[in-house]
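Only one structure is covered here, and it is reproduced in the block below.
In this view, the complex is presented without one of its protein chains, the others remaining in place.
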Amino acid sequence: MLYVVGVDIGSTQAKAVALDERAQIVGQALLDIEMNMGSAAQEVFDQVLRVAGLSESEIAFTVATGYGRYRVTFGDAQVTEISCHARGATAEFPRTRTVLDIGGQDTKAIRVGDAGEVMDFAMNDKCAAGTGRFLGAASFALELPLSDLGPLAMQATAPVKITTTCTVFAESEIIGHLAKGHRAEDVLAGMHYSIATRCASLVRRVGLTPEITFTGGVSRNAAMVTLLQQVLGMPLNVSAQGHFMGAIGAALYALDHARAGHPRARAEEVPS
Amino acid sequence: MAETPSGVLRVDARAAGQRLVNQWLANIHTAPARGQPVAYIFVMGNAIEILRSFGFEMVFPEINSLQTGVRKAAPDFLAKAEDYGFSPDVCSYVKADVGLMLSNMEHPSGTHMPTPDLAIASSLCNVYIKWAEIWERRFGTPAFVLDIPGKRFESWRPLPGTPQYEADKRWVEGQLRDLIARCEDITGKKFDPDRLAEVETHVNEMVRLWTEILQLNQHRPAPYNSMLDGLTYIGVLNAWRGTPEGVEYMRLLRDEVADKIARGEGRVPNERFRLIFSGTPCYVNMRRLVELFESHGGVFAASDYLTYAAGGLDSSGLFYDPSRPLESLAEVTTLASQLGLSNHFFSHHTLARQVKEYAADGIVYHGIKSCRTVATSMADNREYVTSRYGLPTLYIESDLIDPRYWSDAQIKNRVDAFFEVLEQRSLLDGGQ
Partner (left out) sequence: MAIEIESSLIEILARCHELSMRQEITDDEADNAIGYFPVYFPEEIVHAAGLRPHALLGGGNRIEVRYADARIGSFVCSICRSTAELGLNGALSGLGGFFAQPICDAAKHMAGVWGRNFPQQNPQILALPQNVNSPAAVRYVYDEYQRLRSVLEEKVGHDITDEAIHASLGIYNENRRLQRALYTIKRDDPARLSTVEAYLLVRAGTRLRRERHNELLREALRLLPERRVRPMDKPRVLFLGGFCEQPPLEMLETIEDVCFIVDDDLLIGQRWITSDVPEDGDPVWALAESYIQRSAASPVQYDARKHKEDTLMTLLREARAEAAIIAAAKFCEPGLDDQLALSRRLDAEKVPYLVLEFEEKMTSFEQMAMQVETFAESLLFE
């Protein structure tokens, strides 16, 4: 049995997925990056091996993705998250033609062709508004964990319009609204709506072609899913593995390499 | 020229170009002492031919500013301008020039920039005019605004003899006559049409050679990278436009490029993808930007920058008629602006055509944060080209010279993803 690994090294989190030769997930691991990307990469790799019950020598190929992909010393190849998210999304939802990935740091809209190949992409990587960081600002201002924000926003009755376009000022705007007596639920709904409209704008840059698959950490947020469907005017595919989509895509690329018999970048031989 | 070990003579245009640039800067430095009048001009639209006929020394503040980026002096100059009160959103070239003014005109190249006796701002970039107003305040030099009507819409094709063309040409000619009168006032010399004709003859030759050099890059592999080597070429040809030295340099350059083709030498050793570039360089990270592409085997075979930043020297095959020097200057200036120089706003079809001409695989759009001339509708242009022509395109952004807008990781990410797209496409095409 052939095994491969995909690692996704972002600036705050490292994720790894191990697949077998039938592309079934045999292990997943995630950790927050505390020290540096390089050591986090090694740690998450070791962790996924443990979870999968595999040893390093059993891994036929490893592909690294994310901003930290070049820091992964044990990676055999590097592929951008754009290609990886597209690959992962299409593998799970074969009729995907557009992928929206809202990560903690950046947001991507990807247009995908019939063969799952990337045709075009647009990114928001300079400005935090429209990314998970906007929600991070809310989490901080409301002193609530990120995971609570979505469910709370779903209980809004009168969403507050958020006008600030800058995460830096978002916190003060939120506090201002709360001081005026608005409910946290309504403020949060406003923030989610703000993100949704920015992301919709990004999607329109590559063209709104169904089916749309929503990936990335923020895809676990039910309020975000609901609002995006509303703003885009069409249903979204959401994976239970959305948070790991980059690593899954990377692992699928690794599987391509392994099946093609490509050697690992290091000199060690893969046991047959 | 340098000999190679095999004894074959190799052309060295680079050394010649460097010498010329150094000489030009030295001339600028000594112009006031030599009593030579100094003109501040811009690359797009400047009537340099008339100025040469009057013996002005040319200063290109745009080149001064881009050099502050190249020489890593931009942050200091930009900070000085912003401390003085200029908004961060103002064009970074303008701010770098203000920084120069606030640094006693001591340019990082070691040149002391003289104050202008004449300043010409064309309407081909509206910021030129705001920039010239700053000089008016600082130096007391009245601006000469040369209004050059550009394309009114994408398919605008001025034909000599038509009312539109004649009206525009008449307007440009009228202003050129005004300019001549101004030059006569400043220099105390009379206008010399023969001298103008002589300058134009040199420009004609440079146009011929530049057009050829641009076309030579259609060869596979491309002998030069239009957004790296090309930048050095235009620095020289702008500064020496209309001179025998400029002609000689361009001959050398053409020979060097042709020589590379004869030897099968491409700029990128394993050329995998050919690209068209739209936008300006990021002068503060000039090499790095190109390296990101070359590391994937990508070469910029052509760019719109080498049209407008070469002062329209390709002029779409237009030549001066030295027997009617002033009239033909007006004609060519008008036509060049409408066929090439004002194309920023309507470049979608031109870019797609260049993809064909250069057998390119896609277009890279480089948006500039402080330059609205380049960036305002670039995303719309890209959207049109992508959907109408189905061409792969990439959008990256930074700035002309402001290093705060360069984000290496983000740009690299986009570039890497773009090459993944191109690789996929070539695999799929290959499989058909």
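Lettered A and B in written order, each chain numbered from 1.
The rule is simple: contacts are C-beta pairs under 8 Å (C-beta built on N, C-alpha and C of every residue); 3 or more make two chains touch, one makes a residue touch a chain.
Being a predicted model, the structure only gives us computed values, none of them experimental.
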Hidden-chain contact residue, picked from the options B:52, B:260, B:296 or B:348: B:348
Residue in contact with the excluded chain [from B:19, B:72 or B:152]: B:152
Touch criterion as defined above, residue of B:109, B:354 or B:370 at the omitted chain: B:370
Touch criterion as defined above, residue of B:19, B:157, B:170 or B:263 at the omitted chain: B:170
Chain not shown, touching residues in chain B: 84-87, 89-91, 94, 121, 123, 125-127, 129-130, 133-134, 137, 142-143, 145-147, 149-154, 156, 163-164, 167, 170-171, 174-175, 178, 342, 344-346, 348, 367, 369-370, 372-373, 375-381, 383-384
Interface with the undisplayed chain - residues on chain A: 122, 127, 161, 163, 197-198, 200-202, 204-205
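Here is the rule we use: only the chains that are shown with their structure count from here on.
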Gap in Å, rounded to a whole number, between the CA centres of chain B and chain A: 41
Partner chain A, residues of chain B touching it in the complex: 379, 383, 386-387, 392-393, 395, 397, 407, 409-410, 413-414, 416-417, 420-421, 424-425, 428
Residue ranges of chain A in contact with chain B within the complex: 67, 78-83, 106, 115, 117-123, 125-126, 205, 207
